[in-house]
Structures are given as structure tokens and as C-alpha cells.
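Omission of a single protein chain aside, the complex is shown with its protein chains in their original locations.
Chain IDs A, B and C follow the sequence of writing; residue 1 opens each chain.
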Amino acid sequence: MNHPKTPTAILLLHCPDKQGIIAMVTDFINKNLGNIIYLDQHVDRTEGVFFMRVEWEIDKFLIPKNKIEEYFRTLYANQYDMSFRLYFNDYKPRMAIFVSKMSHCLYDLLARYTAGEWEVEIPLIISNHPDMEVVAKRFGIEYHCFQINKDNKEEQETKEIALLQEKHIDFIVLARYMQVITGNFINHYPNRIINIHHSFLPAFVGAKPYHAAFERGVKLIGATGHYVTTELDAGPIIEQDITRISHKDTVDNLIKKGRDLEKIVLSRSVEKHIQRKILAYKNKTIIFN
Amino acid sequence: MNHPKTPTAILLLHCPDKQGIIAMVTDFINKNLGNIIYLDQHVDRTEGVFFMRVEWEIDKFLIPKNKIEEYFRTLYANQYDMSFRLYFNDYKPRMAIFVSKMSHCLYDLLARYTAGEWEVEIPLIISNHPDMEVVAKRFGIEYHCFQINKDNKEEQETKEIALLQEKHIDFIVLARYMQVITGNFINHYPNRIINIHHSFLPAFVGAKPYHAAFERGVKLIGATGHYVTTELDAGPIIEQDITRISHKDTVDNLIKKGRDLEKIVLSRSVEKHIQRKILAYKNKTIIFN
Amino acid sequence: MNHPKTPTAILLLHCPDKQGIIAMVTDFINKNLGNIIYLDQHVDRTEGVFFMRVEWEIDKFLIPKNKIEEYFRTLYANQYDMSFRLYFNDYKPRMAIFVSKMSHCLYDLLARYTAGEWEVEIPLIISNHPDMEVVAKRFGIEYHCFQINKDNKEEQETKEIALLQEKHIDFIVLARYMQVITGNFINHYPNRIINIHHSFLPAFVGAKPYHAAFERGVKLIGATGHYVTTELDAGPIIEQDITRISHKDTVDNLIKKGRDLEKIVLSRSVEKHIQRKILAYKNKTIIFN
Partner (left out) sequence: MNHPKTPTAILLLHCPDKQGIIAMVTDFINKNLGNIIYLDQHVDRTEGVFFMRVEWEIDKFLIPKNKIEEYFRTLYANQYDMSFRLYFNDYKPRMAIFVSKMSHCLYDLLARYTAGEWEVEIPLIISNHPDMEVVAKRFGIEYHCFQINKDNKEEQETKEIALLQEKHIDFIVLARYMQVITGNFINHYPNRIINIHHSFLPAFVGAKPYHAAFERGVKLIGATGHYVTTELDAGPIIEQDITRISHKDTVDNLIKKGRDLEKIVLSRSVEKHIQRKILAYKNKTIIFN
């Protein structure tokens, strides 16, 4: 993981399903002397859409790095009506963390970051409360507090967006951030805001899912990592997991057991995003592995 | 498991929580020369209710088997305002299976029954379709077909209830029985009808949960074993489990993967019931282990 | 699943890793008017081996079905030093079940077969005991009993092989068959005998794994589906799963809980084999999904 890496390009695409797309893409890479090290594809037959992720080594690629996007678009993407994104493995995406008062997800993200588990930069943490500043300081990361109430939300979000843009933030992780974000904010980061919801969605949408789970008497509790869309808790799901509970568990116990789930499920979701393994389409995700 | 068993009594009780109940119950058993082989208890502090399951060997018990219930009620249960049920391990409960057209749960139940996994009798199978009669015949079990439509449901259910009573049925298992049962029927078997619902309730209540799961793009599908109450898919949950799915899974795949879940979760639920390990209270279950 | 299916070819291959193999294979299919409906590949960088599974519709394929193997070998496989196998989705593989005295895996396999879950034929069941004949009869499947002792093993296996060949058996499933099979027998069916071992291998190799698990005080028990090789319980692993246990579980309980695991893990293994999704290489498997 820490070896000097061969430079690669990662192409994520989707388009109307048609015969010959794989052959075309692999031929494009191959004849320009790219070495494919990963390829996976998926056809959604209900929607008639083809999805693909391909990664190839570009050290001997005939097309210069900064021209690949243009060439691929001109020569192939346009005629197949493709939507595609091109990434390079030598760029570390820049991530902002939003947090309120709970520390478990924040610590888990920062511990991984500090240990070098992820190819990511975390330039700042944003919060609506001062509580977690102490954690940010421990890890030497900037902490910005934007206190939010009914009257100032729009104004504060405008400042947040300005700050995020100034810091060239690529995506945002809501690490148990207890504020609903406005549609305006979300539209600045489509499928680039990851939230952790503390239930196995679509069960227990909204506030206090552990209380609702206790009331219903379920035997499992869950957590869901998903992209934020303008409809609450209804965005494309990235990852879910559950843990077993019993009648002995009080609401406090559910909250406690849930913390472990939340942090693991959130971190798995973030990792997939960092690794460019997620393709969101309509309200679902394709997760390449 | 098949050794000659020492006769035991199993007492399931709940009552308002009070100091000294465990001491009282264990003293009652002990001083009458019963040997406790299992005891578990639970206090629901929100409800202020005490729950207990205790099993003891009665071969040397001073109180005759057919007098235990009366003595316990007179001497203790009344003053503590207890609800309790008393079972003996030498009685095999009698179970009816209701089925429609799918065989996977039915085979799983009958395979266990035939192999002697459970201390239960299955005198009959009831269905609203003739399709599964061939399976019933393979296992030599009576099959009764009550075809049901909008107009005859009440009448058919009356006949079913008469048959169930004639056969001394203690509890009913709905093994993917695709009919809503009326409140009148349910009230004849309170907390004695076990259903398998093919989702992790409360997500995807009602018909076609796999289609709904596919639409929502969840990463897990589930199954729920629960007691049937008059509110659809809302009865006390006995057991739940999930399996992981991906974007590659079509609705047909979900149905396929779901079958394994359904049969295992249903069988675990039925086993807990047979073993007298479930105490339903309001809309939840205490599952002793 | 039961719709009239478009005929497809399935190609499983491995060869020394080299640039351009995917492009070559997809080009071969594409230019001969095959429509790729599935493609997955894997490179084992430690071994330097490339693995691939590709499935394409052959209704308009320019090369006749019975010539595909020859053409592919001549034009491509030889120069890339490929090992490959070609299957067609309109052929149902023929499977024999070997069983001893336990019924749970057998019932699970036969219930799926009867319900049409799998594209497979099961012409016969072989056993070293007469006990399961009653089950075979229920499902109308031939049952052959070859009683085996130290002295007659070789002779009986010779008869079994003759019978399997006469019935054109493609692969064998050991559904808790409690006999070690000789190397001679195994060599007739390399990577075509699937066994279920009742532990999470490599823990608890050999006889009585549940007793060993109880002794060791583990908190999980497992089951492993694997191909049989001449080294006991050491063949390529296809599928594993576990279930949680506790100090309350006796050896009898482990055996009971294990049965559910065994049958599910075995069936998942068999299904992958039937679907041509397994590529065994040395002592491991590539499981395409």
C-alpha cells in the first residue's frame, strides 16, 4: 500500500446498454499500450443501462494524461452517449468532516487518516457545536464552528460552502452531524456528501431510530451509509450492516451497540468513495469491488 | 437428545416487578425437592415488569404433576399478580402448517420433523391451493385444501378452525401462506400463529417486499418470524436475520436468496416456540436462551 | 429463471498474465456477433496468473456452437498458453449425491432440485448405508447402496465409478458422506467432488469437529464447502460460513446448530458449481459472482 505506485487511470462510466462496449473500451486501452489491472461491469436490464469501471496503468500510455479525457470523449463517449468520470491514482481527494457532539465516528475516521489507511486529505472539520474541537486539536486538524439556528441556516451554509470551496474540498462526510442540510447546499455536492444513518434504512427513517427500534421490538439494529439527497434519508445506499440485539437491550444499549456499527459502516462507505468504486445512478449505487 | 428424559416442568411467568420474586420461586421449587436445571429472568424497567423462565426436574417433586398449577397459583401467583403458564417436557405440542404454493419452508419444516429434530407433532397441513399436496403425501401427512376467495373466507375459516380444534392443534405455522387471516381466526390462537415475513420488518411491510427492496437499492435483505396479530406484519417479532446482496442481484435473485433466509428464520422461530422459550408481552417477545 | 432462455456460452479460462487478454477475448466475441452479458476477471499477482469468466449470447454468433472450442483454441488459447473450459447454458450438469445416515443436507438438496431451483439433473443417490433409501423414494430418485468396509473399499469404489460413468455423472456431492474416498476415485473426478466439512477449515480438520470445538471453547462454529483432493479436508475451499454459539451450547446443540450451517453452505457451494462460477487453481478457488 505504501510502495511507490505505478500511475493509473480509473474510468467510471455508464451509458445505454449496447453490444460491444467492453470490447471497444478494452481495445482503446490496449492499443494505446495501457495495461488493464481491473475491470468490472454491470448491466441493469430493468433500466437498460451499462455500467463499467476499468483501471489501467498509464506509465506507457500513448495518450498524455491530460488528454485522455478529451480523446475518450471525442472518439468514443459521444457516440455511445456515455456519462463518464476519469480519475488518477496520484490525486488524493480532499474530504471535509461535519460533526456535532458525538466522537465515535470522528475518532474512527481520524485514526484511519492518521495511520495512513486511506489515500485522502482531510484539511478541515466543520461543526455546529464547539464540543469536538478538542478532538480536532489532538489530530492537528482545523476546526470551524458554524452554530446554526432556524434563522441563520442559509447564511451559515453560504459561509460553509465558501470555506469548502476555498479549501478545494471534493467530498463531505457527515459523521453523525445532527442537522438537516438544505437542498441548495446538497446541490453543490451531488453524490458527494456521505451520511451515516443509524438504522437499516428504509426502516426507522428520521430522528431517534434506536428509540423506534426499541419500541418495535426488532431483533436486529442496523446502520446505513448513503449519499445525501434532498429527500431525507432516501439517497442512494452505499453500505449497510446490522448487529443482533435482544430483549435485554435497553435504548441506551442500542445506542451503545449502534456506535460500533455506525463507525464501521461509515468508514466502509467513505473508503469505497475514496477508492472511486461507487457509481450512483438514479437512487441506487453500483459498488465495484 | 433422544435419551430417555427426566420429566421436567417449565414455568413461564410475568408480573409487576417486585423484590424477592426469584427467591420465592426458587424456594418453592427447592423446598418441594425440585432440581432447577434452567433459570433465566428479565426485568423490563420501562414497563416495570418482571419475566422469568424456570425449568426443574419433577421426578422427586413433592407436589403431584397435576396439582402444581393449582398450588403455585394459590400459594404465590395470586399475591404477586402473576400471569403464568406451566408446561411439561413429556407433552409434544401439536402444530398445523398453512402453506400456499411455495415449497421451501414446507420442506424445511417437514425434513426437521421427519428427522426427529423437534419434540412436536404435525398432524395436518392446510392450504388454499392444491399444489403442495404432493409434498404432504411424500411425508405421509394429511393435507386439507380450503380454497378461499373474497366471498367465502369467513365460512372457510370457520371450517378450518373446526378442523384445527378436532385435531387438538396447539399452534399454527404460516409457511409462506399468502392469505391475510381474519381477526376472528387470530383471536382463536393469540400468540400461537407464527408467520414468516420476507423482509427485515418494519421495512417493507405488506406485499412484494423483494420488489420494494430492489427499488430502494438496499444492500441487505431480511426475513422476520413473528406472531400474527390483527395488525398486518406488526405482531411481536421472534427472530430476524439478513443476507448481503449487491447491485448485481435482480428481483429474481432476491427472491432466491430470500428463500434460504425465510426457511431458516421460520424454523428458528418455530423451534423457540416448541421449546417454550418465548414470552410475548404487549408487542414484543422475551426470548429465553 | 423459468423463462425461455437465450442460448449462451460460458468460457472459464486462466493463463499467464499478459497485457491485452481482455481486449482479445472481448474482441473475439464481439466481432463474431456475440453479446457479452457477463464478464469478470481476476489477476493473481503473486502467481502471475490471469483468470476470466465471460458469458455471451450465441443466437447470432457466427461460429457454430460445436466449433467454438476448436476456433478459440486455434486462434487464441494456444498462443496465450490458456487452460479453458467452455460450457453452454442449455446443458444441465448431472449430479450424484453420496450420503450416509444423516438426512438434513440430502433433504435440502432434493427440495431445491424438486422445486426447480437449479439447472441440474440428479439421476442417483449412492450410500454406504440403507437408511436414506426412504428419502430417495419420496423424491423418486434411484438409490444404490454400496456397503463399505476395510476389505472391500477398492472393489466397491470400482463398482461405484462404473455406475457413475454409466449414468454420465458430471460431478458428485458428498452430503455428509462419512467415508474417506480413495485417491483413485478422486482422480476420476478432479475438482468435481464437493464435500461439506463441519468446521471452519483449517480449524478442526478430521473427525468430530463439533466435539473439538466444544473442547476448545470457541464462540463460533462453522462449515466449509470444498473440492475433495487426496489430502483430507485440504482441498480448495468454495464457501464457508459460521454461526455464533455460547457456553450454554452442549455438543448436541453444536451438532444441531451445525446442521443448518452445513446444509446452507453445501447448497451454496453446489449452486456455484452448477452455475459454472468456480475456477479452481492449485489449492484455491476463484468464485465469480
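The rule is short, and it goes like this: contacts are C-beta pairs under 8 Å (C-beta built on N, C-alpha and C of every residue); 3 or more make two chains touch, one makes a residue touch a chain.
Quick caveat, the model's predicted, so the values are computed rather than measured.
Of the chains on view, those touched by the hidden chain across the whole complex are A, B, C. In the full complex, chain C touches the hidden chain at residues 42, 44-46, 200-204, 216-220, 222, 236-242, 246-248, 250, 283-287.
In the full complex, chain A contacts the hidden chain through residues 1, 103-104, 107-108, 111-112, 114-115, 117, 138-139, 246, 248, 252, 256, 259-260, 264, 267, 289. Taking the complete complex into account, residues 19-20, 22-23, 26-27, 29-31, 33, 35-37, 39-41, 43, 244 of chain B touch the chain not shown.
Rule of thumb we're sticking to: only the chains that are shown with their structure count from here on.
For the self-contact between chain A and chain B, the two sides draw on mostly identical residue numbers; the shared fraction is above half. Note: centroid distance chain B to chain C, computed from Cα atoms, is 36 Å.
Centres computed as Cα averages put chain A at a distance of 42 Å from chain B.
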